[in-house]
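Here we show just some of the chains, and they stay where they sit in the whole.
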């Protein structure tokens, strides 16, 4: 592999992480469409799903353009197996109840916002452009999921207890969000990516601030689940992909 | 006061006849209000229930582009339900009140959503045929005599025609695809054709409320007129796609220029309307489940809003 091909391959892997995060979370959120607590919540969740799907397509399209054989966004979405996906484990967790969904969203949105803010200064123009565009949408997402922390945490006793349980259960997956592996370091060093570790303090401050408003705190233990970025996923991703990829795979080569 | 009644009704009819919209604050005959309420509620519920068969396919859409289109479409339907429930509120019927009637089975919605969506082509058929039928039905309604309903219809029809084209495009792509895709499209057409024709309601002869509704400008064409319009517009599209209309009696009447169809199985229609369709139970259960699962969320939202309002008041007093 020559230097250009290698750096393309690395960038492509990096883009897959961004794209898969959006794709997988969007797919999860689609499960709420038609089933939300109110029409407005239904619309709001679908909106986020649609935004993330749009972002996923931008990232995957860019990733596929770097691939020697120029695979399409659909080839990437529909023809990779679970171990080839690069999304964070947090995002493949099942929808659970509304509190589970909003906690997953809150942890992700607040991280996503910081990451996109950093990446909008990327030395790679396309990364910067996609991030800048996405940031406007994610700005709205993070407000919305933060607001749900207040509403559920400061609503009824029942909503508060469900929120606390959801925070507990999703916390395990948060560590991975700030892990800097070799690829992330490489991307950061060359000015394309960002330093996830450096975002941790700001993220923590924001999340604590929001939760603090309803007198809630993050669990004290260190989150330990990790592996999604390297393709080590759980069974939930598998059943999700089986449904998502069914038509493409059963009809290889068909146009839709 | 009784003496005023005839003149109020006369004035009302004049308002209608002069195409001057009736607005929420205007006087309207109780029967007009009642008919309109029933019609708008049924329409709102149809949008809300109608999300279900398509929503199940969002997670299965075969390309990201199609997924995106379908997600946006189902979202539009939620939006339509919002406009219509809002229009209903102008008649004094709250959304929750209307909604509970849906959940307990008292309120009706379009029967077509009680048919199952069994393959990806069904998503196309719902867009092309069902939304196509909706447009034929609703374009006139954007000239409805009731202002809020007419205005909601204008927005809705714009979006529906988008959906109609997207549905047609989905089916066209499949008919140009593999033999299996073509077969899926035909299978879906076979299942959706007749139910779509029933969307326009019973034949004029059996449609008791129609006459008065037309006089009041709530209904502008008869069921059979609208059905014929839809058939004439759609059959050539079916032929263009190389699909087969599942009606051995179908033929073009050269003289009138209209397509004549075979007899519609109105017994099936009645069975389905009366709750015996394939999916009635599932649809209402799905709506009830979402409502029940969401109750603690709605309660939390209300409780939080109350607390915030209380804090605000307190804050104002203190400052």
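A few notes on this one:
Letters A and B mark the chains as written, and numbering starts fresh at 1 in each.
We take it that contacts are C-beta pairs under 8 Å (C-beta built on N, C-alpha and C of every residue); 3 or more make two chains touch, one makes a residue touch a chain.
This is a predicted model, so every value here is computed, not measured.
Copy numbers of the protein chains across the entire complex in this file follow the formula A x2, B x2, with one of each shown.
What we mean here is this: only the chains that are shown with their structure count from here on.
Centroid to centroid, with C-alpha atoms defining each point, subunit A and subunit B lie 35 Å apart. Considering their complex, residues 48, 51-52, 55, 58-68, 71-72, 74-75, 78-79, 81-82, 85, 120, 170, 173-174, 176-178, 180-181, 286, 289-290, 293-304, 307 of subunit B touch subunit A.
The part of subunit A that touches subunit B in the complex is made up of residues 23, 27, 30-31, 33-43, 46-47, 49-50, 53-54, 56-57, 60, 73-74, 77-78, 97-98, 150-152, 154-156, 158-159, 162, 240, 243-244, 246-248, 251, 253-256.
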